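Here's the structure we're looking at; comments come further down.
Here the complex is missing a single protein chain, while all its other protein chains stay put.
First chain written, first letter: the chains are A, B and C, and each begins at residue 1.
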Amino acid sequence: MIQVPEAAIGRLSPAWRYCVGTGRFELALRRDYQESLALIQQEIGFRHIRGHGLFSDGVGVFRPYEHRGSRLVRHAFTYVDQVIDAYLALGIRPFVELGFMPSELASGDQTVFWWRGNITPPSSTREWIDLIRATVAHLVDRYGLDEVATWPMEVWNEPNLPSFWLDADQDAYHHLYEVTASTVKDVDASLQVGGPALAPGSSADEWLKRFAEFTAARGVPVDFVSRHAYSSGPARHVPFGTIQDLAPAATLLEQFAAPRRQLAGTALADVPVHITEFNSSYRPDNSVHDTGFHAAYLAPVLAAGGDLVDSFSYWTFSDVFEEIGVPTKLFHGGFGLLTHRQIKKPTYHLYAFMARMGEEILARGDDHLVTRDTDGRVAILAWAPVDLTGHSLRLSVPLDSAAAFVLQSSVSEVKGNAWAAWCAMGRPASPRPRELEVLREVAEPYRKHWSLPVERGRVTLDLTLEQHEVTLVELSPVAGS
Amino acid sequence: MIQVPEAAIGRLSPAWRYCVGTGRFELALRRDYQESLALIQQEIGFRHIRGHGLFSDGVGVFRPYEHRGSRLVRHAFTYVDQVIDAYLALGIRPFVELGFMPSELASGDQTVFWWRGNITPPSSTREWIDLIRATVAHLVDRYGLDEVATWPMEVWNEPNLPSFWLDADQDAYHHLYEVTASTVKDVDASLQVGGPALAPGSSADEWLKRFAEFTAARGVPVDFVSRHAYSSGPARHVPFGTIQDLAPAATLLEQFAAPRRQLAGTALADVPVHITEFNSSYRPDNSVHDTGFHAAYLAPVLAAGGDLVDSFSYWTFSDVFEEIGVPTKLFHGGFGLLTHRQIKKPTYHLYAFMARMGEEILARGDDHLVTRDTDGRVAILAWAPVDLTGHSLRLSVPLDSAAAFVLQSSVSEVKGNAWAAWCAMGRPASPRPRELEVLREVAEPYRKHWSLPVERGRVTLDLTLEQHEVTLVELSPVAGS
Amino acid sequence: MIQVPEAAIGRLSPAWRYCVGTGRFELALRRDYQESLALIQQEIGFRHIRGHGLFSDGVGVFRPYEHRGSRLVRHAFTYVDQVIDAYLALGIRPFVELGFMPSELASGDQTVFWWRGNITPPSSTREWIDLIRATVAHLVDRYGLDEVATWPMEVWNEPNLPSFWLDADQDAYHHLYEVTASTVKDVDASLQVGGPALAPGSSADEWLKRFAEFTAARGVPVDFVSRHAYSSGPARHVPFGTIQDLAPAATLLEQFAAPRRQLAGTALADVPVHITEFNSSYRPDNSVHDTGFHAAYLAPVLAAGGDLVDSFSYWTFSDVFEEIGVPTKLFHGGFGLLTHRQIKKPTYHLYAFMARMGEEILARGDDHLVTRDTDGRVAILAWAPVDLTGHSLRLSVPLDSAAAFVLQSSVSEVKGNAWAAWCAMGRPASPRPRELEVLREVAEPYRKHWSLPVERGRVTLDLTLEQHEVTLVELSPVAGS
Partner (left out) sequence: MIQVPEAAIGRLSPAWRYCVGTGRFELALRRDYQESLALIQQEIGFRHIRGHGLFSDGVGVFRPYEHRGSRLVRHAFTYVDQVIDAYLALGIRPFVELGFMPSELASGDQTVFWWRGNITPPSSTREWIDLIRATVAHLVDRYGLDEVATWPMEVWNEPNLPSFWLDADQDAYHHLYEVTASTVKDVDASLQVGGPALAPGSSADEWLKRFAEFTAARGVPVDFVSRHAYSSGPARHVPFGTIQDLAPAATLLEQFAAPRRQLAGTALADVPVHITEFNSSYRPDNSVHDTGFHAAYLAPVLAAGGDLVDSFSYWTFSDVFEEIGVPTKLFHGGFGLLTHRQIKKPTYHLYAFMARMGEEILARGDDHLVTRDTDGRVAILAWAPVDLTGHSLRLSVPLDSAAAFVLQSSVSEVKGNAWAAWCAMGRPASPRPRELEVLREVAEPYRKHWSLPVERGRVTLDLTLEQHEVTLVELSPVAGS
């Protein structure tokens, strides 16, 4: 029996919801996207949002033109403002990624993704600096310095991969970082800038070490360090899908821990570390993202990640995402916590359960996290380790009350699992309105409620979990009648 | 095993949702009321709504004043229009009850209810006729004759009870009926008028017989006949509550059947019969209305009532209702399908399940109703008879498909039962926002989904029901993969 | 020419929007009411709201019952919580008025208003104290002490009028005040309690003096002093209306000034003074409230009132109000800034114009108020004094810009005047949807925009006002092209 102590052993770090990932910038103009984000913000409440493509052609910021034979540039923020206005109205703030390259400022035509993000260095450092300065100054002008100073600004994305940065040329990245960071600080020294947004893998360690050396040597500002974490192996492609091996979830926590360990003793030892992307598979067409397994797999990561880093940002909140094109089916293995049209996946509920945890941690283990909030409510997040076909826990929980009202909410391969229902429906590519309603209904967690006696200040709770089940049990004090 | 035939045995009558009851007229001005009605209309979809108090003082229609020594009357429709505008916007139409008496037109000061509906005849028949004419003409002017001709107009409420009509004086009622009906028809002959809105009980039979004789003898127009049905015995009061015996639900069906039987052979033999109120207990403080029992008790009534009458109107859609005063607790035994603030009761779900039934009836029995809709979906409403502690059914169901997607939604004393949760919470009189959220969550039916094979055009379905469980099972064809 | 100085001469006091009046408590349950308040809060933004009837029967707080031969009392907050939840969701807080008397706690049956507010002292001081304690403790429990400590609590309403307090018995009021204030402070000493909520008139001065003496002598807590202000004379009634003489608007400012003058030298000299009701006429059926005159009449009061008191609360924000019964026509001379169904009256716009004024006052005069906000925008509120048939102003306004964008918004007897349009329409008692749309359209201010040059840091502005015109002119800096 897990004997949950009465005194708190710590406070729950907000790192798990500091940031969430999103598809490319202009997708935020869509209604489906904004409705999904509204739902997410209401039930989960992330603080920041980060995605690619701020400077890509679809956003239309960089606009060179000819005037009397000279090349001039207009910077246009039509869509930038529409998106950020919407973000702020929804209670979420940008985690700004400064990239990719506007095609008219690019030095080559190499692109990444179906939507063709240009991955080459600028053809003109001056024009790049002007672009950064104009953009950051515009943000400060429109939203105020106090606000914008809370938005971390990250230079580029995964420059250690040749698919994201031409030849994965580290010196070229260091140059880009230096001019970019300096320009941000020129606008205002209180703005936060960081990088190098490394993809996981063998090159990441070396890159981070050299990044620390380079920035220290040149006195380049670094307000935070960023890295990504994924736990899947190489992809085997099938039509409209991918099959991959997954490493144990602990691999993710190891990746989270790496930057601080590597930076110990450097000038960057104390700067915040942000995992600006993480997920199991890095592919947006891997069905694992749609399953109950995925919630159980990530549960220990969410419960413990905050010990290791300042944030870890789930990639991504919604299936409104087009890196490999327009999805051909409602469930297609996208990263989203939500599908198109707001069907909740089990991992959505893992996050929604986390949002109901209290501030104080009472206990934590391999299969549970126990918290208490200021109203005395004790919340228990428990999960079946993914290598088991089921699991039981018995807990003795302190509660300051005469009796407990118990509310249990669960997801698994069966419970609260719209993907399973969609499969049973015959996998309709584009469900009809009535089918969407049914999917929304069955996507809700199974909920049960009952009463338990409190004896000598304690409640005994027996939990039996199905395979891949994640459950939230809330014990609320019942006022004496 | 219930062998459900492939050919339809009839069509599901819309009588069950032709009308629903409501608290007094001006309560419809409230936001909680309108939000509740919006939810009801979205998930159930009633056609008409009927309640008391159109002419009571709170609506302010009848407005006598002195002018140069004479008494003149202004008729004011400020609130009438606000309410009916809102009804139409929500897709529901009035079933107009013409009553009670404005206090300035009353011949006595006897009232009914906490809100003091005056139950006496008019002090001036002329002013009453003017009131009816002005009101009906105003409705026709504002909403159009085509629209208003679809609104049944019922003269008074339960005149056979002395608490609703002074001394339960039948001759006085006949006089009121005659002048009222004639005035309605004067405005336009296509308008529908009826009565006598009888309370159940021993006097009802005699009243109805005499009403038929009177109206035939005098040639008074009667477009429909109306009666009420309740199945509870006398009330024993406890503080803020009531205890009553309930007769079996079949009693309600007997009451539904009575008017047509009694009117056989009279001039009213073929007019529509509307049960303009029905429920188990007639008390708005009887906890039975909040229970799972109530849904199971009424299930056979909803399944079969349409054979007997043109409508039977559940009294009432919402706990926003003040006949015995302002409720002191969220759950207080009110009539509502919904509590204040839209917590769904099990009986709400019984209605919502009915709204998912198809047009064709395939089978019907003591514990089930099976229908099919035009998309081939088969819907089974099944219930545990209330005198059993549980119940099982086995059905063989025809389905034109290779496989079936099965969705089951259930309520019982435990499942989808907010009242049980509220009790477990310690019966908070006025729950906090977070508690209201929890109650809304646990008020949703338990939902399960699975696949079943179709063999030789049939699905075999085994259902095991808890005590007082009502369940909806929907079998949808699955397109071949 | 009015030479507006460049340096601020003061800051605009928030007294004008510290509080607004409302019809009786349970009217706040209505949808029309809440939609009106939502509009008001969006465009004006009051901080508190005050009305009568918290303890009147329609709210259902005080609920005595018999139990084993004893009288016990339950306190029920069903509607209290619904209303205050709605207020807080709309961004407005209660200014709590503790009254009137529940009929089951009353010592007599004297009532005020169509809705019968009981005006007699409690029959049991103990039960009154219990009622106060239970209510205040409930509010603190539900909303938190930090929140409730910002809600002023006022004891009763206009006890110096026999229509509001039996015999206008001052000793009886002092007793009520003492036990009530002490009970509030018993719940928590940080709560604010005050009175005596005096009606204007000859008795007010004497009452206030004695109130100060009484509370000082007995050490009774007084956190603020309150009084009302109206400028109309006796009413002559016509059917569904009233005709009254109005004193000049300066009378209102004199009434505002009275409490501080009278309390100088007493123990209450430094407590905040709240004018918890003010208006021209005290009758809800005086057409003056619907006119353009009314806005022009009150403009100097809004511009200057903040010099004299901590707040002055317009009585009331909406025509959803039933002191003399249900209105018989859309425009009926109600107090509201808005009619039923949200038609804006000219006085609404006066308040909306005030809400656009800046923080710094640059100039103020008999016909104008000039402010500047932190963005450099200069806002000029100007009005035609009501005794003139028109009026002109010429101002030289400082502006830190190369050019000015000028936006002028005006209301008068013609401009932005829905009442005039409604009269021209033939005064439809209950306008049809299309007519309501037209009224909403024509209720918007006349708006004009143009550019003006800035010369040596100054803009010259010529304003010509129609009779009873109130105008807002906003001068915004134009960025150099």
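One rule holds for everything that comes next: contacts are C-beta pairs under 8 Å (C-beta built on N, C-alpha and C of every residue); 3 or more make two chains touch, one makes a residue touch a chain.
Since this is a predicted model, take the numbers as computed values, not measurements.
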item: Touch partners, limited to displayed chains, of the chain removed from view; value: A, C
item: Sole residue of A:Pro5, A:Gly91 or A:Gly325 that reaches the chain not shown, by the stated touch rule; value: A:Gly325
item: Absent-chain interface as seen on subunit C, which is shown; value: 403, 405-407, 409, 420-421, 424-428, 438, 441-442, 444, 446-447, 449-451, 476, 478-481
item: Residue numbers in subunit A that touch the chain omitted from display; value: 29-34, 58-60, 63, 65-67, 72, 74, 76-82, 85-86, 142, 239-240, 325-330, 340-341, 429-430, 432-433
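As a working rule, only the chains that are shown with their structure count from here on.
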item: Common touching chains of subunit C and subunit B; value: none
item: Chain separated most widely from subunit B, comparing mean CA positions; value: A
item: Distance from subunit C to subunit B - Cα centre to Cα centre, in angstrom; value: 43
item: Subunit A-subunit C separation of Cα centroids, rounded to whole Å; value: 48
item: Sites on subunit C at which at least two other chains make contact; value: none
